[in-house]
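Only a single protein chain was left out; the remaining protein chains are all shown in position.
Residue numbering begins at 1 within each chain, and the chains themselves are lettered A, B, C and D in the order written.
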Amino acid sequence: MLESVNVSLESLNLITLLPMLIPVIGALLILVIDMFKSGQDKSLYVMIAIIFLFMDFASLVDSAGAFSQDGTVMGVFNVMLIDGLAILSQFIIVGASIVFIPLSLTSKRFHEFSYPEFFALFLFMIAGFQFMVATDNLILIFVGLETASLALYTLIAMHNRDKSFEAAVKYFTMGALAAAFFSFGSMVFYALTGSVEINQIATVLAGNGYADIAYVLVAVTFMLASLGFKLSLVPFHTWAPDVYEGSSASMAGYMSIVPKIAGFIVAMRIFEFLIHSGVEWLEVVLYIFVVVTMTAANMWALVQTDVKRMLAYSSISHAGFVMAAILIGTTQSNSALFLYWVLFAFTNLGSFAMLWISRQKNIPWYQTSDHSYNKFAGMIKTSPIAAVIMALFMLSLAGVPPFALFWGKLYMISSAVNAGYNALALIMALNSAIAGYYYLKLIIYMFMKEPIVGADEQVFTNNSSLPLRSIIGFAAIGTVFAFILVNPLLEFITSFVYNSGY
Amino acid sequence: MEVYLYIALFAPLVGSLFAALFTATPKKMFTGVIASLLIISAFVSSTILLMYILNGGEPVQVEMMTWMATGDLYIPFGFVVDQVSVTMMMVVTLVSSVVHVYSVGYMDHDKGFNRFFSYLSAFVFSMMVLVMSDNFAGLFIGWEGVGLCSWLLIGFWYHKESATWAANEAFIMNRIADLGMLIGLFLIYWNTGTLQYTEAFAAMPGLDTEILAWMGIFLFIGAMGKSAQFPLHTWLADAMEGPTPVSALIHAATMVTAGVYLVVRANPLFDLIPHVGLFIASLGAFVALFAASMALVNRDMKRIIAYSTLSQLGYMFVAAGLGAYWVALFHLMAHAFFKALLFLGAGNVMHAMHDELDPFKMGGLKKPMKWTFIMMTLASVALAGIYPLAGFFSKDLILEVAFVDHHYILYAVLLFTAGLTAFYSFRLVALIFHGEERYKLFGIHPHEAYKYMLIGMSPLLILAIIAGSFKMTYFEMVTALLPATEYHIHSHLTFWIMTIGTQLFVASSIVYAYKKYANNKITVPDGTSKMENSFAYKLLFNQYYIPYIYEEYLVKPYRELSTIFWEQIDLKIVDASVDGIAGIVYGTGEKTRAMQSGNLSTMLKWMVAGTVGLLSLAVVFGLAARYSDEIMAILSGLGV
Amino acid sequence: MLDHILSILIFFPALAAILGFAIQKDSIRSYGIAVGAIEFSLSLLLWFMFDSNASGMQFMEELPLVPVFGINYILGVDGISLFIIILSTFFTLIGIASLGEMKNIKYMIITLLFLQMTMTGVFAALDAIVFYVFWELSLVPMLYIIGAWGGPLRIYASIKFFLYTFTGSLVMLVGMLFMAYFYYQASGVWSFALLDWYRLILPENLQLWLFAAFFVGFAIKVPMFPFHTWLPYAHGQAPTIGSVMLAAILLKMGTYAFVRFSLPLFPDASVFYMMPIAVLAIIMIIYTAMVAYAQKDIKQVVAYSSVSHMGVIILGTFALNVEGISGSVFLMLGHGVVAGALFFLVGVIYDRRHTKMMSEFGGLATVMPRYATIFGIMMMASVGLPLTINFVGEFLSFLGFYQQSHILTLIAGSGIVVGAIYMLAAFKKVFFGEVTKEENKNLPDLNKKELIALVPLLIISIWLGVYPKPVLGPINNSVESIVQLMHDKAITSEAKSRIPNLMKDVKSAGNSEEGAN
Amino acid sequence: MEIGLNHYLALSAILFAIGLIGVMRRKNLLLLFLATEILLNSVNVAFAAISHYYGDLTGQMFAFFVIAIAASEVAVGLGLLIVWHKRHGNIDLDNMSTMRG
Partner (left out) sequence: MFEAIAFYLFAFLTISMFYIAVTTSQALYALSAIAAGMLFISAFFFILGADFLGAVQIIVYSGAVMALYAFGMMFFDTTREVKEKHGNSMIVIGLSSLAAIMVVVIFAAPIVSSNITALYPVVDGVGNTQAVGMVLFTKYLVPFEVAAVMLLVAMIAGIVLAGKKMDLSLTLMSDAEIKDLREDQNKKVLS
């Protein structure tokens, strides 16, 4: 007979669930509103979503305060794990979402925004990501991941044109394969240790001194494949360019930030302890992944003719760059990951938002795709401020100081240097130089070429509206004045990462 | 006295700048007049300074301001008027005054009249800096300055290709030598810690002879360039493209003697390294003969005089190299007078002949150009060294120096050269002024130069005649600074035999020249005569093929090498490799982008392939780890 | 105000540039000149307030930027940077004042003002990261100037310029991070402050590596052979003002950085690499001079001559003694003035004829006498005639290096010969001879606007050639402190002997102290 | 002959490999999705086996959630296929390569 379980409510620490519950409630609220009175304007849902996201953010601030006092907190039968990584990554997830959601207030109409479900799914997705990062239980990670992913596939498809369906199907199918890899990997870990909690796995493996190294490697392999898919490491990256191209620019920008940070957290939790345990194989493999991802993605980005696709490859390259943090595995490198990602979020959201405001419904004759380079020819002549801002984002992505991403690169390379990865540091630096070329290409189109005769001069701000412009302005200010931001961020991040034991 | 020093130094500069103001405007007579007056005032100041020095005054030394000071290096703008520099100042200001006055007439019809005076006065200023500086750096300023002015003046008629070419050649050759000079300066600085003459010379006796020898050699390389010694001599003859007053002033009297001045000025150094001195003397003797031989057959009036200058510079270097610095300086002075006179005379002839230079096309000019004839003849006599003109005192002295120092080969060479000198000088005089009036064939109506030009030349004429009489005064003055070696041939008999013998030899050369060239049978050579086809003639006429060799084996290869460097190396190797790296990166991207075929099935295959690849790595590693003991055992069994 | 004069110097033009967007197109030139004039007067004020007898940094400012990571906004000038800053403000002023008619002049002036900010920033920065920030940022305005106003190959040229320099400086950044890491290891504190780094003595093998990393960044910027090929393209395609700024100021960043970073940070490595670098410098001097001689385009001649002269600067820098380094710093100024003026001059005929081919000209001395005169004087300055600004620098550089190697100096010295060859040949082709081309017969001589740019340069190049002391004095003081620092920091005996000790009086005392330790 | 955990693991691996064959080979998206079900099922077998041999319920939990996930995926996947099919009248992935490079 089973004993009855006596659990005190305090020991459950239900407060740890609060940040995830808020968006879920928000999503349900949206569905309920729609049920009672359909046909509301999208701005209502945007505002509801923003309100809930701000509440979410506030609750995160609260848990951050709690963390800085009490340290890591476990909750709800030790499934929830609220440590520094969880809090930091949730800040990024929620923060980026707050910035993202007003991008739906475009002046042109797009299909997905006519659905209240779009905003509900969006909030569910955020909750999914939050669950994914706030636990070390592989089951919850898996379920959270799938929740978020399924919502994301739908969001992409809801853009409702051929390319977005194609993108969604590709993403979905490969995602299903990746999910299978994830479960297989978890299974092998479970077979090895009898547990699906990463801490427990680490303890058991350390306890027997990695006797079953071959098993461990199989598990790691499948985990790498699965997370490599999420993080778009070469050769698991093939979905990324197509999906970015197929989805709307704003969604693409979002995808380049939020799902990846969730992926990084999981990767950090799983691989970090293995690296520290001296699994050389993983170190070598990650090294190869980092270098190949950075370099190959850069090379492919060089030859693109569409800006959004170029940015897709550049995001892959950035992901490879940041993956180095996990390879290096020091407190500094893990802090650098977060710093980099915050700054990258500013810049990348900004640049995708710039693409978003220039989105046309019909592609004119001189363009081969939504955002082909020659669309931007001579932009400085027709919309100088937009051109300058776009150039700003490109320079930031290229790592030209003092714009945002430079500080991220600086700190990241420095962490490589400090950990003795000299060659890696050099490769990272040289890759930044290669990357310079394709960012420069856009600047050259904008500033140095003549506008195409007969082109619509308003094209660059075709889709703009006050919210979009504000978001871009916000991103631009963040990009330019990042140097003020860096120090507090770094202090904050470092203390959180350090106190989480990474 | 300092006021006079400053006047002497800066009056030419003022003149130059004043004239420069009008370079863009049409001819203004007053620029020439004012420039000339300023030069004359510099001459007067120099004369006052000379008097002061002659009367036993202390050398005047001023330090105007700091030029460069860094680290241990301290270079001021310092000037000194001592016995040596005052001599040079006199020569320079005197000759330049004459040339200025002369030029007012000579350049009368030239569009660049104002510009000419600006350049000419600038040259005088540079020359004054050169001779008056109290340190090597200041000397170098003047050294380069005269080079610049020489470039400007040779290329004065810049629309002429030959003139600009000659100007560039002169500048570049001088630069080569200047490099040597510069290295010499560096050596002096790093070994003595200063570039001031007095301090540097004071420190020199304590130095290693080898270092001193290098210093001497490098300084002399500098001197070789300015004084056009072999093998850097070709520019001098080409420099005759410039206006004739320029040739008189720069390429006869002053600038080319700067090299001699340098050796004289650096006498404490060269005294310490007699073997280098001997080399200098030998080279001087060689150049004397070498240049004279080229003058024998040349058919360009100015070039003949230029070679003669070269030859005389050789004489001066013999004297300087053998330690007879005062003799060298004396010959320098005397030579300046008669050679400038000769050039100015040639300028008159050119004017009269509408810039014709070939003496074979002249003849019989003594009638229309009586005064010029007289002056040039006297100057040639002085050049030939006939008693009692200036050349006798200075040139014979050099022969004596060589003899007394037991350098009989040098003596023989110099003696022979003296004969050649007389021959070619009078060949020229004969061809120009005597014989048939061949110029009529060319429809030219010669006329005598302006009166004031002739009057202007007269001081030179007088000095060319009487300069020898200053010998003792001069000797007493300069030996305060220079080694006062007296060169007396102890045996009176030898002395007289030598002197008279030399005079006879020279005189017979003159007579021979006259006989050969002063008759009425001379025609314009057409390249058919037997002599013209002889090897020796061709060799001499083509200047020993040295310009040809330079052109073929230095200039052309340099040009070709430059082109190769640019087109083959810079563009095809250095630049192409940079672009190549970029191209490889880009090309790899272009080639491998096929991986992204857009087909979902391919994408899935890539994903599986990636996983399987990792898996194989894992298996290899895992098995190796599992069976590490066995593997080690097998490996050790194999003896690894 | 004086406490923050450097910040004002840096950010005033940037602020003015931003405000410039609001200015009406026709008034922008006056605005630009006004801003340039204010900036220039500020820099003169800086000079006026500068204590010429002090050798250390002056007008220091410090502001925390990322203190956790040791990055601080530290500024300061000494005798070395002071004059380059003044030169840059001066060139901005005359550059704007002499701008001819061109499209989008507003953007050009705004870009120039931004460029001014970055240039001042580079020379005033005393924190490696701040230095790097401005160093990289300076590429952007230049990229725009070349790419938007350049010739037919402008895009290729601008990309090449940007990427080449960018690549090099990223390697340098890695070097800086290593340096900071070593400092952290030694002291336990993160710092990118240059003055802190000066106190760090590194073992020789680390010095060698770090020197190489910094070298890549600097050498590409200078540009040293064989990294120089971006320069002819950049110059060839850039508009006049672009070439002027590039040659006059931007190239100096590389050589300045050698003096500011490489030498004092890595004295032993400097000695170790002295000879190889000298050989490279000699190749630069002679090889590029010969390449210049082979050019058909007058602007390319001047461009390659820049490389050649930069070789002399490098040589002087690596003389590692006061004479050489002072000379090279002075030559930076000299070359800035002269090369800037030469590019202005080339721009003059390009504006008139829209060609830079020398074969298109000939006999210009007759048509444009004033132009020919100024060109001639500047050419002579470039050739290094005494009493012009370049001679002082070249003389001192060669003089300095002569102490280190006689034979190499002799070879390098032939630069004065080959330099004269290409310059005179080019001058002859353009100015001498008869006017053959019909189009050239009626070319107008220099106009007022062009004279505004050229006459001041002319005056400076003569003035500083005749009386360099006001500039050379402060340079000398600062260089002496650097050389002394290097001597004190050097650890190998060869470095000790190669780098002179200036404290001769206390030498024995110092030695005995070392012995005691 | 005792059936041990290794047997089940091997079976699971083989089934997984079959699933991979399907994933790579199928061009019809519906059948491709079927193949992904095989993958998940193969893992479930292993989870159940491990759970059994370790006497631990976690494995069953995992398998349970995997089934839930599989079911959700089917819903979304079919939804996507329906939209695609409405537009194009086929569900062949070879027709789905407008984006490339």
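We take it that a contact is a pair of C-beta atoms (placed from the backbone, for glycine too) under 8 Å apart; a residue touches a chain by one contact, two chains touch by 3 or more.
Keep in mind that this is a model prediction, so the values were computed, not measured.
Student: Let's see if you follow the contact definition: name the visible chains touching the chain that is missing.
Tutor: A, B, D
Student: Since one chain has been left out of the picture, which residues of chain D touch it in the full complex?
Tutor: Looking at chain D, the ones touching the missing chain are residues 1-11, 13-22, 24-28, 30-31, 33-35, 37-38, 41, 44-45, 48-49, 51-52, 54-58, 60-61, 63-65, 67-76, 78-83, 85-86, 91-92, 94.
Student: Write the list of chain A residues that the hidden chain touches.
Tutor: 1-2, 5, 7, 17, 24, 31, 38-42, 76-80, 108-112, 114-117, 120-121, 124-125, 127-128, 131, 135, 137, 139-140, 143-144, 146-147, 150-151, 153-154, 157-161, 164, 191-195, 200, 204, 207-208, 211-212, 214-215, 218, 248, 361-362
Student: Which residues does chain B use to touch the chain missing from this display?
Tutor: 601, 605, 608-609, 611-612, 615-616, 618-619, 622-623, 626
In this section, only the chains that are shown with their structure count from here on.
Student: A-C versus B-C: which interface comes out with more C-beta contact pairs?
Tutor: Answer to which pair has more contacts is B-C.
Student: Quick one: report the Å distance separating chain C from chain D, using the average Cα coordinate of each chain.
Tutor: Inter-chain centre distance comes to 65 Å.
Student: Residues of chain B touching 2+ other chains?
Tutor: Each of 582, 593, 596, 598, 600, 604, 608 in chain B touches at least two other chains.
Student: Touching at least two other chains at once: which residues of chain A meet that condition?
Tutor: Residues 169-170, 173, 177, 241-242, 303, 437.
Student: Could you please specify the touching residues of chain D with respect to chain A in the complex?
Tutor: Counting only chain D, the residues touching chain A are 5, 9, 12, 16, 19, 23, 29, 32-33, 36, 39-40, 42-43, 46-47, 50, 54, 56, 58-59, 61-62, 65-66, 68-69, 72-73, 76-77, 79-81, 83-84, 87-88, 93, 96-101.
Student: Please give the residue numbers of chain C that touch chain A in the complex, ascending.
Tutor: On the chain C side, the touching residues are 21, 64-69, 107, 129, 132-133, 136-137, 139-140, 143-144, 147-148, 154-155, 158-159, 162-163, 166-167, 170-171, 173-174, 177-178, 180-181, 184.
Student: Which of the residues in chain A come into contact with chain B in the complex?
Tutor: It comes out as residues 169-170, 173-174, 177-178, 181, 213-215, 217-218, 220-222, 224-225, 228-229, 235-236, 238-239, 241-242, 281, 285, 296, 298-303, 434, 437.
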